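Missing here: one protein chain of the complex. Every other protein chain is in place.
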């Protein structure tokens, strides 16, 4: 664990320090658990009273919260417009100090084709297979048991966790992370039906990911059929996500666990897909759309905003009654019509 | 890339050629991107005007579309009842030409039990484990890092992508494909509850797959408890699908990504399960059923047809209102009854 003085911290990460710059901190922790050697942060004003009670050496907070807390808060304060992002960057710094870097070079138990191009600073773990003509840039880490197919390209400082599959011809940019069990570039689900039997359509496109892309554990992304499947810069995909062939996910969009995106869907930039949201094939989702968890999108969405499709949860007995009435909603509508007609006839 | 003359093409794949048989083509592409050295195809009559504008060397189309386009279309035409299936077969042929075949034999870094029976034409990649008495037929390809358990049987020309798990005793027929990360033959989820604790029920059946079966990336199929889990000929399962123990999936059925099929469900032949469809346990689904994506099936389905269960997506604010009213649908029904009673009393 590294220590850092508050003065050095604001030099590195910005923000205005109110307090003694020579105080050193050894880590960052939530409001209720930070001790006197640690930093903490207030990212939600409703926790202001919890912040006041914190024992932390210093508090990261917004200008608005600082106006209220400045007079009474005993410890040091670092004022910054986005305390949560500040926390993330400081936490990354502490993490970096304690990290044990992967050893550069190829593990003797790895199997690397002689035509693959590996930067000397790349780290290739045991039981890794790297096929012909793959390109592995500087600072890349390939975890134990991973597979990199023929001609695939891994950009600088991108990290593959153990047991990743990165198929032939696929591309990922710099500073990416692919978690264990992910499969990038499978042949997508393309078949022509001929008299009841399925004829396979070859899938010859690639998966092309930009920079700063994170792909979760056991997530799968299919290669394009003829064109490529595209994941733009800064996209974050959680675990167990399925992305079909020819999808296009816009920059800085994020999808939580268990999301499914059917083939040829286009997701805009800065979208958020809640966990287990399902996006139908060949749809277009505008920039800035937020799909609530467990919701299903069957048509394109043209306007930003939050969209939802969840049957409300109730006790099972009540659900049975509600579901039965929903099945009969047409008869309710018809009875209303009938009543309206009768009333009208009366008058 | 191979080239093929149109005359040779119709000899191989059938169809009637209207045009010069000596024209050679180097590939197949969609209507809007095919160039003068390529074939294209019209599988949807609504794209007829796009077909007319195509620059392709030849157009694959149906007799009905040919009647309309024959007079005006400048290039060669191949007339066939199912242009999409024709496209799939031709694309397979081109794919075959450019494919780099896996080298026959056992990679020096594979671990194959001496009692396993391997056809000499099989290709076993690095870091593959093949346990005792497994049988690997002619032309099989086992990708890097895959595992084939004791006594498992892989039929001729079936291909396991890298990092597949194929557990002990399981069977797959000929010409199959299992994609990366798939797990075939896990012990299913079987427990007896004894005073609040779960007692494991051993799972001693197998998974038995027919010929021409495709299993997607990270899909899991559990072995049967006492009998087998059965996947019939021609079944196509996309990525991230879960098939529980003792399920039976009928020939030529297909399931899109993220589908879940609970234990002991029986799916008929020629069914289609849309993405993320969920099939309850111990159900029977008739032949020819189409379950819409994201729909949940809680009871058996006896008639073919399309079935759906999706809460309609709306803006979140509107959803909140609709959901609240749905919760109160019983009171609406009661108010209608009350009105009907009053009207009746008036008359």
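Going in written order, the chains are labelled A and B, and every chain counts its residues from 1.
Please note the rule applied: contacts are C-beta pairs under 8 Å (C-beta built on N, C-alpha and C of every residue); 3 or more make two chains touch, one makes a residue touch a chain.
Just so you know, these numbers come straight off a predicted model, no measurement behind them.
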{"item": "Touch list for subunit A against the chain that is not drawn", "value": "29-30, 33, 82, 84-85, 87-89, 91-92, 94-95, 100, 107, 109, 125-127, 143-145, 161-163, 177, 179-181, 212, 214, 216-218, 234, 236, 238-240, 252, 254, 256-258, 270, 275-276, 293-294, 310-316, 319-320, 323-324, 326-327, 329-330, 332-333, 336, 339-340, 343, 346"}
{"item": "Sites on subunit B contacted by the missing partner chain, in the whole complex", "value": "111, 127, 129, 145, 147, 149-150, 163, 165, 167, 181, 183, 186-187, 189, 191-202, 204, 218, 220, 222, 226, 240, 242, 244, 258, 260, 262, 276, 278, 280-281, 292, 295-299, 305-312, 314, 321-322, 325-326, 329, 332, 335-336, 339, 342-343, 346"}
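In the analysis below, only the chains that are shown with their structure count from here on.
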{"item": "Chain centre separation in whole Å, for subunit B relative to subunit A (CA means)", "value": "27"}
